[in-house]
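The other protein chains are all here in position, but one chain of the complex has been omitted.
After this line comes subunit A, so read on.
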Amino acid sequence: MARVVVDVMLKPEILDPQGQAVQRALPRLGYEGISDVRQGKRFELEVEGPVDDAALARVHELAETFLANTVIEDFTVRVEATEGVEEVTGA
């Protein structure tokens, strides 16, 4: 088992009203100097078997078709090392 993390963020040109609401609250809470906040989604996928190129390609495909709407969102896929988990195998 290994963990693959998919981060999904609204594209920079898409308005993020939730992030803006958070950013506007910051000065009120005493946190100065943060000029922008963007809010995204993080998916943690527990993948069975070795996370080889083929497995990563499948995660990439599922992120592209399902987890992210690429019309408005960008995504990244990365393998997260977890303790006691077999090493990620390369190609």
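Keep this in mind: a residue touches a chain if its C-beta (ideal position, glycine included) is under 8 Å from a C-beta of that chain, and two chains touch if they have at least 3 such contacts; residues count from 1.
The rule is short, and it goes like this: contacts and distances are computed from a predicted model.
Participant: Unshown chain, UniProt name, "Phosphoribosylformylglycinamidine synthase subunit PurQ", "Peptidase", "FMN-dependent oxidoreductase (Nitrilotriacetate monooxygenase family)" or "Phosphatidate cytidylyltransferase"?
Facilitator: Choosing among "Phosphoribosylformylglycinamidine synthase subunit PurQ", "Peptidase", "FMN-dependent oxidoreductase (Nitrilotriacetate monooxygenase family)" or "Phosphatidate cytidylyltransferase", the correct UniProt name is "Phosphoribosylformylglycinamidine synthase subunit PurQ".
Participant: Which of A:Ala25, A:Ala57 or A:Ile72 touches the chain that is not shown?
Facilitator: That would be A:Ile72, which touches the missing chain.
Participant: Applying the definition given at the start, please give the residues of subunit A touching the unseen chain.
Facilitator: Residues of subunit A in touch with the missing chain: 10, 13-15, 17-18, 21, 66-67, 69, 71-72.
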